[in-house]
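One structure follows; several queries about it will come next.
With one protein chain held back, the other chains of the complex are shown just where they sit.
Labels for the chains are A, B and C, by order of writing; each one numbers its residues from 1.
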Amino acid sequence: MTHQHTMVHARQQAGEHSHNRARMLISCPDRAGIVATVSRFLYEHGANIVQSDQYTMDPEGGMFFMRIEFDMEQLEERMTLLESDFQAIAEDFNMQWRISRVSQKQRLAIFVSKEDHCLVELLWQWQAGDLDADIAMVVSNHPDMKDYVESFGIPYVHIPVNPDNKPEAERLQLEAVEGKADVIILARYMQIISPKFIERYPNRIINIHHSFLPAFVGGKPYQQAFKRGVKLIGATAHYVTEELDGGPIIEQDVERVTHRADVNDLKRIGRTIERVVLARAVHWHTEDRILVYQNKTVVFN
Amino acid sequence: MTHQHTMVHARQQAGEHSHNRARMLISCPDRAGIVATVSRFLYEHGANIVQSDQYTMDPEGGMFFMRIEFDMEQLEERMTLLESDFQAIAEDFNMQWRISRVSQKQRLAIFVSKEDHCLVELLWQWQAGDLDADIAMVVSNHPDMKDYVESFGIPYVHIPVNPDNKPEAERLQLEAVEGKADVIILARYMQIISPKFIERYPNRIINIHHSFLPAFVGGKPYQQAFKRGVKLIGATAHYVTEELDGGPIIEQDVERVTHRADVNDLKRIGRTIERVVLARAVHWHTEDRILVYQNKTVVFN
Amino acid sequence: MTHQHTMVHARQQAGEHSHNRARMLISCPDRAGIVATVSRFLYEHGANIVQSDQYTMDPEGGMFFMRIEFDMEQLEERMTLLESDFQAIAEDFNMQWRISRVSQKQRLAIFVSKEDHCLVELLWQWQAGDLDADIAMVVSNHPDMKDYVESFGIPYVHIPVNPDNKPEAERLQLEAVEGKADVIILARYMQIISPKFIERYPNRIINIHHSFLPAFVGGKPYQQAFKRGVKLIGATAHYVTEELDGGPIIEQDVERVTHRADVNDLKRIGRTIERVVLARAVHWHTEDRILVYQNKTVVFN
Partner (left out) sequence: MTHQHTMVHARQQAGEHSHNRARMLISCPDRAGIVATVSRFLYEHGANIVQSDQYTMDPEGGMFFMRIEFDMEQLEERMTLLESDFQAIAEDFNMQWRISRVSQKQRLAIFVSKEDHCLVELLWQWQAGDLDADIAMVVSNHPDMKDYVESFGIPYVHIPVNPDNKPEAERLQLEAVEGKADVIILARYMQIISPKFIERYPNRIINIHHSFLPAFVGGKPYQQAFKRGVKLIGATAHYVTEELDGGPIIEQDVERVTHRADVNDLKRIGRTIERVVLARAVHWHTEDRILVYQNKTVVFN
């Protein structure tokens, strides 16, 4: 498919610059000297800090969060040493941390049902080189988008789901994604994910809910919004937890509506909000910009 | 107070143009011929339609809503005749309707507790000539803003409210407002209004709730918003009904916040949203732009 | 292509409801009695007004604009009579007017160069049934998107443009579109259209300019925006006139940016604004919601 190929160049280019770039994410109890210690560590290892963000929940006794983007010569070869050297600091400060190389793109599995707008958006952004990730596969309980997805050279895994085969369907889904996907995107996937599944991907399943949470939790949020007569409708991207629509919110946005809008208009207007909000959340996740703490997100964007 | 006087001119000017202008509001079951009949009626009475808005909920069997702004020579003298002439049409179409002269400004009673930002905003917009209404009085359960309000030449009615005197306090409030105010603005008034009071001002009590309803109903919405980790905070202006924070929504707006914002930041950012949203709602109400039907509003703005 | 077919149903459904629906657009000097006369005319011809919007520039001596959406039994058969009957009224009030049947969809010719995001958006909205128009063809000065466009069953007209063949290229373009397209969408088409071409499609060529006009007229608006250090970037959809980026503005929107955004970030963020703004403008144009007067638009949306 010609269209696909015209965009490959854009994606490759974006990748080249990031060859020696890494991102470090840290969460730990706040105390004096963290920034000094970490920045000294990086400096002594020859890293040049390109961007650094930090946030302290409460200067007295709160948590400290940090994201550092840095360049380092021969990064790939030196990663193992870098990580083992950092171990002592991490223990000293009681840190949760990880370093990831930018060139090692996260692999997405996109779950989708019948509504295709969020999938189409992600595929378009990926093609345009705007989404710095690999799309490992699309998983669906319907066969409808098989040809479309495969025309991008992306595997399409069709696993039907019905009230009787749910555990078996989830087993097949896990089999499909494990080892192949780092993060799961529920791009208007209309089935409930079981706690067992969620446990395997903690803070690594992103859902788009078609309302401004916590308003209109659950089913048919546009109908609920119509009934309540709200003047703005919204969408919310969040990590999936056991509580329905209750996980840490990554991003939200809204659009103005009037009394003239019926439920179909809300859905139409909402589709664009959903697309934009989900794409932003995926973008930030794949760039390691999100830290989760106590059911809330710190987003360094 | 000099400040007050510099603005009087602006307010008078706005009034002058509206001498012969009226607004007509109609709700009725939809059927063919309404617009033709009403516009012919106005034409035959020498009115010139300046603006007209209409909305049909559902072309088949729904409700029809209309707002017409028109100019008519010698309006004041001819109002009574105009209204009695329209009676037959109104009955024929089973209309709820009213005509109001623009020059006969609505009288506001502003209820306020300790937070003053919404009051200050309304007073400033009124002074600037942007709020086409009379402020009949400010009613408060605290004495704090007495001097400030009186410096505008506006009566300040201080009625203390405590758990023991609530019915008596409401009796005094009603006594203060009845016959003197057409609409009551709860400008961050932190007391619950009883159903009995609400009944006396159906769809004529406007409250500003400091959240994006229906999210965060009830007390301490900014704390609730902080706890949930939302990425946008909002405010909602609505008519007060018996259901707490459940009345018809007039206007809503939101502002983006990040993880850096603590509860105090949310309150500070929220204050500006509250001010703007309440002022818009009051603006539209006083210009007869709002129709209520089945707990929702039609806003012709 | 499966993807395409799954959406056909949605588009057909939207069409069905509109079988007997028409839209009437009127511009004329304001004077008393217009609404009464037009609404009576429609009523007497058995039409039921579904929506009506009007706007008077200045109640004294200004222009009057009106859009009426109505249902009429056997519309197709009665259109000719309806139009000829209205002729007398139109002359009396010196109206510019037209009536169009909703079921007779406007035909778009989408012009595109190498950037594909606006085209992809319009195709997606069209597939989703959200764009109530026919896409007659895509015209491009590059061959790149041929396969992609044709996979939707839409003809792709490749007409190379270079400094030497401009008049000939335009001649071929006109030959391709005339009689086949009612409106031309410049979806990031990077060639100047000649006055001669514009004359043939007055107020029927919609361009998307990638800035918040009138800021950053001309080439490389994102570079200009970056250099000026603006805190919001935008896009503008407008009708094309002889003056570069100077035609009547249909729609604009903006997105917040920070000092961190380089030119590539601005382009990436801007692409989504461009898509949304152009799609809205096309949507409104195809629903006959736009009237042009003195280089400005009246948009009844």
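The working rule: contacts are C-beta pairs under 8 Å (C-beta built on N, C-alpha and C of every residue); 3 or more make two chains touch, one makes a residue touch a chain.
A quick note: this is a predicted structure, and the numbers were derived from the prediction, not measured.
Asks: Pick from A:51, A:165 or A:194: which residue touches the chain that isn't shown?
Replies: Looking across A:51, A:165 or A:194, the contact with the absent chain belongs to A:51.
Asks: Based on the whole complex, identify which of B:97, B:124 or B:293 touches the chain you can't see.
Replies: B:124
Asks: Who touches the missing chain here, B:28, B:63 or B:276?
Replies: Answer from the full complex: B:276 touches the omitted chain.
Asks: Could you pull out which residues of chain C are in touch with the chain that's been left out?
Replies: Within chain C, the residues that touch the unshown chain are 55, 212-216, 228-232, 234, 248-254, 258-260, 295-299.
Asks: List every residue of chain A that touches the chain not included in the displayed model.
Replies: On the side of chain A, residues 32-36, 39-40, 42-43, 46-56, 59, 71, 256 touch the unshown chain.
Asks: Mind pulling the chain B residues that touch the left-out chain?
Replies: 1-3, 6, 51, 116-117, 120, 124, 128, 130, 144-148, 151, 268, 271-272, 276
Operating definition for what follows: only the chains that are shown with their structure count from here on.
Asks: Same or different, please, for the chain A to chain C contact, judged on whether over half of the interface numbers appear on both copies.
Replies: same
Asks: Pick the chain whose C-alpha centre of mass, unweighted, sits closest to the average of all protein C-alpha coordinates shown.
Replies: C
Asks: Which integer distance in Å separates the CA centroid of chain A from that of chain C?
Replies: 35
Asks: For chain A and chain B, let me know how many angstrom lie between their CA-based centres, rounded off.
Replies: Spacing between the chain centres: roughly 43 Å.
Asks: Identify all positions of chain A at which a residue touches two or more other chains, and write them in rising order.
Replies: Expected reply: no residues.
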